[in-house]
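Quick one: the structure is below, and I'll ask about it shortly.
The complex appears here minus one protein chain, its other protein chains still in place.
Take a look at chain A:
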């Protein structure tokens, strides 16, 4: 038994160690060494390394029932990982690997050993931190139900606040900022206060959720009143963004908005109707290029239209493009559909890039001088002003999504998603259902593209790569297929965060990969799953609660 448990602990420690090697050698760890999160000592790299050690300990400990086993085996794993990290530090210090591995620098050794260097001092430091991380993880998982989760959430929240110093700092009142933040990252006092506040908040949230059923029944304000109030407040906050957010943040918000629009559009196709469209960028491109061609004086017939005239034309054009894509792939399902639509996306990109269409679409140089909208004498020019337009578009798309979801058409999409054959046997016309999903879904993408072209002022083929399609699919997966709030959360996490954290840019795809794999393993339904899925889970919990006392009773009897 003990041999097997030890083997397991060492194995997981080695795996985590190898993950650490990988992250170090691709440059993620050294790149984040400059980013201070708390005080002058805790950098983002250190936080990542500690998280890695703690994860190893957690993964090892989780299979054991009690703290008596969880903690020692977890600590063993974390120590093995620490040793692995130290080994790498030794290697990069004493062997010159830089010819092959650019990031294998002495600097890396220093980061890996938490400043100790590849010496006895470094080893002691690493092992000590491994021990602490192991104890921490083991201790947390041994705590009664909500507490482990609450503490981890609060810690993550604190780190996130530290990470977002440059973004949040200027937005908060000066007193708060100067207390909360130091020269880089959170100040020590700020970190403690943030952590405590976050702990209180998460505890509160948990206890509210635990009592949700009774709370809903006995709430002083009925849901019919409370919901509109919450919605109005949310709207007010959203609408006020341009007032407090600067140029940079508004720009980021605009881009998140473009992705929310695309996400809502693809959600109709993929989330509702279950049609995996990997070429969604095609619609974004069609919208953008229609706007460009119609309003820029550079290409085509050299006529220019007003933004407000071009916008509906762009949307209608995209709807037609949606039908065009939909028609030939009507009979395809799953993988085949994905490949075919992938091809469409690439076709559109290659078309706009081609010399053949250069007189009309500008070729590789693209099109510039695209019109900005204006209302009477007000020219909507800055990202802040544009944000309102994006917000209204997103709200409109959301509204349409809700109304369609609750309609006969929405149900026919769900039916097609669940079982196309049976859907037909229930009298649903497969052609109309699928084409309408493609057409309406495309229109949101087209709207997004048209707005994008106008805000940026120019379009180039490079903006419409496969990566955009992948991003949109990924944000749906992250947020939860078919879930509208999920789209927003997904867009914020996958588009907003990387924009705010510039260091991430280079490692974006690596982080995507890790996040998506983790999601599939731990939350396959997404961060904010569609309602019915969640209901399912709640039922499972209910059942478990009902069964548990019965079992105890029989056990005693």
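The rule is simple: a residue touches a chain if its C-beta (ideal position, glycine included) is under 8 Å from a C-beta of that chain, and two chains touch if they have at least 3 such contacts; residues count from 1.
Keep in mind that, in the parts below, contacts and distances are computed from a predicted model.
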| note | Not-shown chain resolves in UniProt (candidates "NADH-quinone oxidoreductase subunit K", "Transcriptional regulator, ArsR family", "Phosphoribosylformylglycinamidine synthase subunit PurS" or "ABC transporter ATP-binding protein") to "ABC transporter ATP-binding protein"
| field | Selected residue (touches chain absent from view) among A:90, A:127 or A:400 | value | A:400
| Of the residues listed, A:40, A:107, A:419 or A:506, which one is in contact with the missing chain? | A:419
| request: With the full complex in mind, choose from A:145, A:174 or A:408 the residue touching the hidden chain. | output: A:408
| Positions on chain A where the hidden chain makes contact | 400, 403-404, 406-409, 411-412, 414-415, 418-419, 421-430, 532-533, 535-536, 539
